[in-house]
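Removed from the display is one protein chain of the complex; every other protein chain stays in position.
And then subunit A:
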Amino acid sequence: MSAPQIPNLNTLRRGAGRGRLRGRGGPGSTSRGHKDRVVQGTDNDASVSRLSAVGLGYLEDPFARILTPLGQETRRLPIINRGTYVRTTAIDQLVARFLGLPSDPDSVWKQKKKQIISLGAGSDTRVFRLLQSHPAPNIVYHEIDFAVNNAAKIKTIRGTHLLQRVLGHLEDVTISDAGDALHSPIYHIHPIDLRTLAHQAEGSTSEDLVARLRETVDTTLPTLILSECCLVYLSPDEAAGVVRYFTQTLFTPSNKSETLALVLYEPIRPDDAFGRTMVANLATRGIQLQTLHEYASLEAQRVRLRQQGFDGGQAAADVDFLWERWVSEEEKERVAGLEMLDEMEEWKLLAQHYCVAWGWREGCAQFDGWGDLEKQSSEG
């Protein structure tokens, strides 16, 4: 018994939608500059979500508020807060084990100086959280992002005593005239469009900025590369090219450099109803997850890692699995008590569409810190 007098909104949409799209789509809206600005804007999403989770007690992060633009504070939904929590703590755990846990019996590995290179880091707080932890790890931390994102971060560092204190002696810190590059003995911010690295791998000559990256990255150190929802915005060729730049050009496999490892955090499973809706919703914001279909499953992520040079081992797990298996019962209870999370089905759906994947290349030093982490074997 349908009600014909009620207008069919969907038929209206069909007609009107095409017209609107035609009207709006000027040449500017598809230009590379516009797309880049959209991708740069996703950094804001991440920092607002982080601040929401910190504000409610999911995460402890004294730097979250400082590195979130003023006036942006929003309380995210409980499922988003929980997802931010799982994503952050899972990567924290991988990083901690890479650096060598205090309880680690392998003191040789633990005492080695390490290097972390964070791709598309934006306003990420991880470097500050690591540097202020006790005992302070012996690390060099590199961040690579668009100049505009770096400039915002460096401006905040300049204006915030708390951040400067973490960086140590100010006389050791240099900042570029444009305010988009920062160098110190332990922390580097490189204003590089990652796509230029992809093309470096094809043998072109280095520009100054890339040359500076080559100078400052110490290829003799065990190195961890982080891509938290970053490479996914590049084309599959460019994303692979960026990884190749590190595995082939910078850390050549032949010269027996130290362990090289990669941690990816990315959406997956674009082909079910939730995934299709996610792709469509993000597209209306102008966001294209370009490698999503290429690396659509946990298995595809593992194969990717193996094929792109991380032959020592590969593993992947979705956020639902990480919540269930990596978070202790005690911690789950604490987190579940922070907010009433009513939407169990929606949480599972959402969490099954994001994954963390990690792989490593064996180097001179034996790295087995990730060996006993539980990984997801099948496509659950």
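Here is the rule we use: a contact is a pair of C-beta atoms (placed from the backbone, for glycine too) under 8 Å apart; a residue touches a chain by one contact, two chains touch by 3 or more; residues count from 1.
The rule is short, and it goes like this: contacts and distances are computed from a predicted model.
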Requested in this report: Out of "thioredoxin-disulfide reductase (NADPH)", "Actin-like ATPase domain-containing protein", "Vacuolar protein sorting-associated protein 9A" or "Serine/threonine-protein phosphatase", flag the one the UniProt entry gives for the chain missing from this complex.
Outcome: "Serine/threonine-protein phosphatase"
Query raised in the report: Among A:Asp45, A:Asp104 or A:Asp218, which residue is in touch with the absent chain?
Result: A:Asp45
Query - Contact partner of the left-out chain, one of A:Val95, A:Ile287 or A:Ala357 - result: A:Ile287
Report task. May I ask which residue of A:Leu70, A:Leu170 or A:Ala273 touches the chain that does not appear here? Result -> A:Ala273
Query raised in the report: Where the complex has a chain not shown, which of A:Glu60, A:Asp177, A:Glu345 or A:Asp372 is the residue touching it?
Result: A:Glu345
**Report entry** Positions on subunit A contacted by the hidden chain, ascending
**Finding:** 1-3, 5-14, 16-17, 42, 45-46, 49, 76-78, 80, 83-84, 87, 229, 267, 272-278, 281-282, 284-285, 287, 319, 336, 339-346, 349-350, 354
